[in-house]
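Only one protein chain is missing from this complex, and each of the others stays in its spot.
Naming follows writing order (A and B), and every chain is counted from residue 1.
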Amino acid sequence: MPILLLVLGGGPGGGGGEQAGKGRATVIVFAAASLTDCLKEIAGGYEKRTGDRVVLNLAASSTLAVQVRAGARADLFFSADEAGMQALEDGGLIVKGTRRSRLSNSLAIIVAAEGGAEVNSPQDLAGPRIKRVALGDPQAVPAGVYAREYLRRLKLWSALEPKVVPMESVRAALAAVESGNVDAGIVYKTDAAVSRKVRIACEAPREDGPRISYPVALLADAPQPEAARRFLEHLGSEQAEAVFRKFGFIVLAGPVP
Amino acid sequence: MSAEDWQLLWFTGRMAALSTCLVLPVGLALAWSLARARWRGKALVEALVSLPLVLPPVVTGLVLLKLFGRRGPLGHWLYQHLGWEVVFTWKAVVLALAVMSLPLFVWAARASLQEVNPLFEQLARTLGAGEWRVLFTITLPLARRGIIAGTMLAFARALGEFGATIMVAGNIPGQTTTLPVAIYYSVELGKDSRAWMLAGLSATLAFLAIWAAQRLLRRPKR
Partner (left out) sequence: MNHGLRASFVKRFDDAVVIEICGLALGPDPEITVLFGPSGCGKTTVLRCLAGLERPDEGTILFGEEVWFASAGRRPLPPQRRKVGFVPQDYALFPHLSVERNIGYGLYGLPAGERRGRVAEAMRWLGLEGLEGRRPGALSGGQQQRAALARALVVRPRLLLLDEPLCALDAPARLRVRNQLRRMLRRLSIPTLLVTHDRADALALGDTLWVMNQGKLLQHGLAHDVFSRPANLEVAGIVAIETVQPGRVLKTAGGLATVAVGAATLTALPLDLETAADEVYVCIRAEEVILVKGPSVPSSARNCLAGTVCSLAREGPMVRVGLDCGFPLAALLTPQACEEMFLHQGDAVSALIKAPHIHLIPRPD
């Protein structure tokens, strides 16, 4: 067993860049599925510059929270809603003072790019031609929770609930709309932007929609707290914010309580 | 157990029963032709039928998704001609359960069909019985032990099927959520106690079905 740890512990180094005397660290980041593309780009740039390695575990925030609570090894948790983060904080799994919410998003109703149904307003979703609507699971997945709140505000939830196909993450909902197996879906605007197989039928303006917030924090049992803090810092840097904006995220000025 | 849980159980049982009803005629036809007839391509069909037993269930689910999705060859045809939507409906549940439990049934039924002495069938023919009558009055009754065991095995497998189901039917509460899917999602949501309760239920059902099947298969003939 010790030999195994030795072999595993002496892990492969990242590409390029040396840290004199420090060796290469691996930062494990559990992040919401909607952050897939932008985090990959940020992490890639970071790895090149610093020589640290960033490993991303991307899934619905609710799933990730369960994994962390069950003892999964991770350094940072980047959730798509405050509820998940709060649950971890209440459980004492977050390092106090490292929690920060600087990112937001907006919702969009999407249909398949080719042959997608005609949807011009959210009310059209209640129409007879829309039989199935994909959401992240409204019971847990942040995107689904937001979508349900949004529909409730529009008083459309009871009409739409029977048509909902709960998916295990917002990206799964996106894929469902791409495949044509559902008629429409509600995902983040940023998700719709990365897929060419869907088009945005209509957007939920930020004022009408629910307040979306993406908190990030250092986990208490982080295996590499130093390296993790460095990456956490980087996430708040100008470069990182530029990437977020590029993908369509809304960067909030100043800390959001 | 809440009313919702009973609903879940009832739904899962119903889907498993429906899928077994589908498996029986298809499986019997396959088992019979694999046990009796000699034809080219038999080995290929044998391998195909056994595939869901060995493939990762999600792969089978993926194949079904591609075939029966709205844009898939079969899904599109069904929608055009019968107005049927398969993926993300209970029909997909039945489909997934049937495909995954078919190999078990065919395996058990074929073994017992092979053991039926062909002389009995031949004799029945000399007494004037047509082929269908021979099948229903001689062949199937003589093979009934294996067929019943196969049915129970298929039902048990259907009750516990997850990988293909989740891919092709998803988790729509009240519409496509089966017991195994509910267990998985309970864990996902962190509802551990519910997950354990449902898991216990699932294990009990599976045990009962397998036990009954084993008793049938093992009892000596005379």
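Definition applied: contacts are C-beta pairs under 8 Å (C-beta built on N, C-alpha and C of every residue); 3 or more make two chains touch, one makes a residue touch a chain.
What you see is a predicted model; the values in this text were computed from it and never measured.
Q: Just to confirm, in the complete assembly, which displayed chains does the hidden chain contact?
A: When the full complex is considered, the omitted chain touches B.
Q: Check the options B:A129, B:I148, B:M197 or B:L217 and report the residue that touches the missing chain.
A: B:A129
Q: Identify the residue among B:A37, B:V54, B:L82 or B:L119 that touches the chain left out of the display.
A: Answering carefully, the residue with contact to the hidden chain is B:L119.
Q: Write down which of B:V26, B:L74, B:L142 or B:I210 is the residue touching the left-out chain.
A: Missing-chain contact among the listed residues: B:L142.
Q: What residues on chain B make contact with the chain left out of this view?
A: Listed in rising order, the touching residues are 117, 119-120, 122-130, 133, 137-138, 141-142, 222.
As a convention for this text, only the chains that are shown with their structure count from here on.
Q: What is the distance in Å between the mean C-alpha positions of chain A and chain B?
A: The computed centroid separation for chain A versus chain B comes out at 38 Å.
Q: Which of the residues in chain A come into contact with chain B in the complex?
A: Listed in rising order, the residues are 62-63, 65-66, 69, 131-132, 137, 139-140, 164-168, 179-182.
Q: For chain B, which residues count as touching chain A in their complex?
A: Listed in rising order, the residues of chain B that touch chain A are 65, 69-71, 85, 87-88, 170-173, 185, 187-190.
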